[in-house]
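Every protein chain of the complex appears in place save one, which is left out.
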Amino acid sequence: MHHALHIKNGIVIDPKNGVKAEKMDIFVKDGKIVEESEVKGEDVKVIDASNKLVVAGGVDMHAHIAGSKINTGRTMRPEEMRVVRNIANKFRAAVGRVLLTSPAIGYEYAKMGYTSSFEAAQPPIGAMHTHEELDAIPMIDKAALPVFGNWHFVFKYVEAKDIEKLKTFIAWALERTKGFGVKVVNPGGVEAWMYGGNVTSLDDQVPGFNVTPREIITSLIKAVEELKLNHSVHLHCNRLGVPGNYETTIETIKLAGGFSNDARQVLHVTHVQFNAYAGDSWRTVSSGAEEIAKTMNSMDNVTIDMGQPIFGHATAMTGDAPFQFTLHKLTGARWSNKDSEVEGGAGIVPLVYLPKNPVHALQWAIGLELGLLIDSDKVVLTTDYPNGGPFTEYPYVMAMLMSKKMREGELEKVSPFVQKATNLPAIDTEKTLEEIIHMTRSLPARILGLPQKGHLGVGADADIAIYDLNPLEIDTSNDFEKVYKAFKTAEYTIKSGRILAKNGELVDECWGKTYWVDATGRVDMEAIKPDLEDYFKYYSVELQNYGVEEEWLKKPERIVI
Amino acid sequence: MIIIKPKTEFVVTVEAELTPDLAEKDVGEIKKFKVYYGKDVVELGELFEITKEGDDKKLVLDGDFSRVKWVGCRMSDGEIVVKGSVGANCGAYMAGGKIVIEGDADDWLGAEMKDGEIVVKGDAANLVGCAYYGDATGMSGGKITIEGNAGNYIGEKMAGGEIEIKGNAGDFIGTEMKGGTIVIHGNCGFVGGDMKAGEIKIGGEFELMPTFVKQEDAWVGDVNVKGEGVVRRL
Partner (left out) sequence: MAEENIICTFCGSVCDDGQFDTEKFKSKRLCKLGSSKFSKKERIKAPMIDGKEVSYEEAIEKAAEILVNAKKPLLYGWASTVNEAIRLGVLLTEKVRGVYDQCASVCHAPGTLAVIEEGLPGGSLGAIKNRADVVVFWGANPMEAHPRHGMRYSISAKGLLIKDRKQRKVIVVDVRPTKTAKLADEFIQIKPGYDYPIISALRAIISGNADAVPDEVGGVSKEKLIELAETMKNAKYGAILYGLGVTQSRGRDRNIENAVKLIQLLNRHTRWVIWPMRGHYNVVGAGEVPAWEVGYQYAIDFSRGYPRFSPAEFSAVEVLKRKDCDAALVIASDPAAHFPKAAVKHLKNIPVIQIDPFPNMTTLVANVVIPSAVAGLEAEGTAYRMDGIPLRVKKIVETSYWSDEQILEKLFEKVEELKR
């Protein structure tokens, strides 16, 4: 294996470093991007990237790729597993239509030029399961976000307005789960589900506790910002999937108003498409994207990701257990649920997005509206895999955002309902290639707080994708098919300096790191010990057996703050 | 017509998606047809003797094929005659033509079959005309006739076509059925769980779900799914 690479004559787009489609060479040594002088005298492999687009490897900041939810999804849906992607030989057997096996997840990301992906909802008590699956995904770097928004300890510290203890608890929980950041799913709503209900506004009281979703969210933002975690609070809003929910979403976004952080947002609101519905029933439903975009564009400390639906098969899986039951009642499809100790819950329901179904078409249009109307420095491209569909269709979303012509063609295939219920047909915006690269690389890396990811500056991880696309010549408005095809299959995918895939063929396998954030140095861990010992009587495991040790993981990467 | 005869007793089962389409090829080509024998992919000619007689679109499987799976899978026309018994998944996804099995048939006979005809002179095992795990619809057309007995799970999620069993059948007849007809001349066990539509006619003893409403000459249900399935005596 070569220690060094020389990527020659590529056309580089590197938004973080202000490189806008410039012909330049990139040098790699020992898994990092280096100066040319560093590779002198090394056994250098030269890659001719003439007339090709050279960018950082893609960063998926929100996908459900590991843990009990996706695995129950696989178990529920053998029909999903019949698509054969790779026959066992040099590489593992890989199967799956939208739901993929762990090896298939790594392989498909690699073929597409993505090199990092974050599991967006880790049930804390199931942390080890999530990590076992992350450890079974080859090719990419990864991490997991444990869910906090319905955890009784959080309720108790918010109720007591004890931010110090809340901070300590977060540090304890991240250490125990080997988690990366603070995920919040329908705060308070999942606890209400334990009694068969849900919350309907930011000010509903959570059953059994004197707290509201509003207080949970703001307290967690405050705690995370005081801890200075890499990533901000990562929020799945209340009232997901309910017509009229866009107002709650806007109200929630505004909660970030009182906070600031020089390096990044203080609140990331995820898969906003599912929380951007106006109207008061499925009959009167319409898009609330424009209003959300207005709010987003007026704030400089909040980011979102799209949660773009892709027509075809998908599987809804989320910690928002009450919503999943609602979905089951709506569609009559199979339904799995998991109430989890005193931590929250989750649900899983198969679904299919049909272009002629008015609601599905509306969802599809709203996702795109959000992507188009919100400032490219604030919106990340996701499908909330596998809720909105496959991550392997990111290239479709990329091409759509860059081409009005492509959108016009697609609009003809979908329910005419979108013509009156959304503004998509009237939107002329076409994102530039540079913006799209930002929305899939440098922006998610910044949002996650990973300075070594999402760019090609010296010192960055040598995660690189080369696509058969010349940014100096391509007309992204008209040549959308070429754009789609190019992004679907990277000509080269390089991870930590190793060439993993070439033109859609796997050539090498590597095992990426699992990042986790250690904030225990910032707090006095003794402060919450009595609380833990006391409240663990409501767990079914002993406190001493709770959590994950670093040595149980394949390649843990501790980030100490 | 092609006559296919096993050369030896097989160590493990063989998966051979034999359809009458083969009869349109010459013997040399047929011998090269790929089949799965355990982990090995081998040529049909390695395991079977093959002779050709005339040009009609017909396969005669001469001998014991009870260890050969997927016979007639996805076939759309022509005929297959199995002189002995046949292995699992025979006639799965079948879209037309005819299969005659002179012996017995193993599980998943005519699973998700769409059209055509299957006749079993002996017995059939479980899961006749059912939907594979994860699929929403079983048999949707065509006819399966079993002259002997059949096992459990007959016509689950069936949406069309007919299954006729001349002997007895096991438990769970027409579960989640949504169309088509099942006729059982003999006895059977549980009938009609979550049946939505279609008709089941039974000559002998049977146990109907307690969720059917008695009408003049039939029972209608299953009420749990607001079903309009009809169960009546033959």
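Going in written order, the chains are labelled A and B, and every chain counts its residues from 1.
Here is the rule we use: contacts are C-beta pairs under 8 Å (C-beta built on N, C-alpha and C of every residue); 3 or more make two chains touch, one makes a residue touch a chain.
These figures come from a predicted structure and were not determined experimentally.
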From A:Asp14, A:Asp141 or A:Glu341, the answer for touching the chain not displayed is A:Glu341
Full-complex contact with the absent chain, from B:Phe33, B:Phe48, B:Phe65 or B:Phe212: B:Phe212
Among B:Gly72, B:Gly91 or B:Gly193, the residue in touch with the chain that has been omitted: B:Gly193
Footprint left on chain A by the chain that the document does not show: 66, 68, 70-72, 74-78, 80-81, 84, 86-89, 92-93, 95-96, 101-103, 125-129, 132-133, 136, 193-196, 325, 328-329, 334-342, 345, 348-349, 538-542, 544-545, 549, 552
Contact set of chain B toward the excluded chain (per top definition): 11-13, 15, 36-40, 67, 69, 88, 107-108, 126-127, 133-134, 171-172, 175, 189-190, 193-194, 207, 209-213, 221-224
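Following the convention adopted for this analysis, only the chains that are shown with their structure count from here on.
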How many angstrom between the C-alpha centroids of chain B and chain A? 46
If you look only at chain B, which of its residues touch chain A in the complex? 132-135
Inside the complex, what are the residues of chain A that reach chain B? 77-80
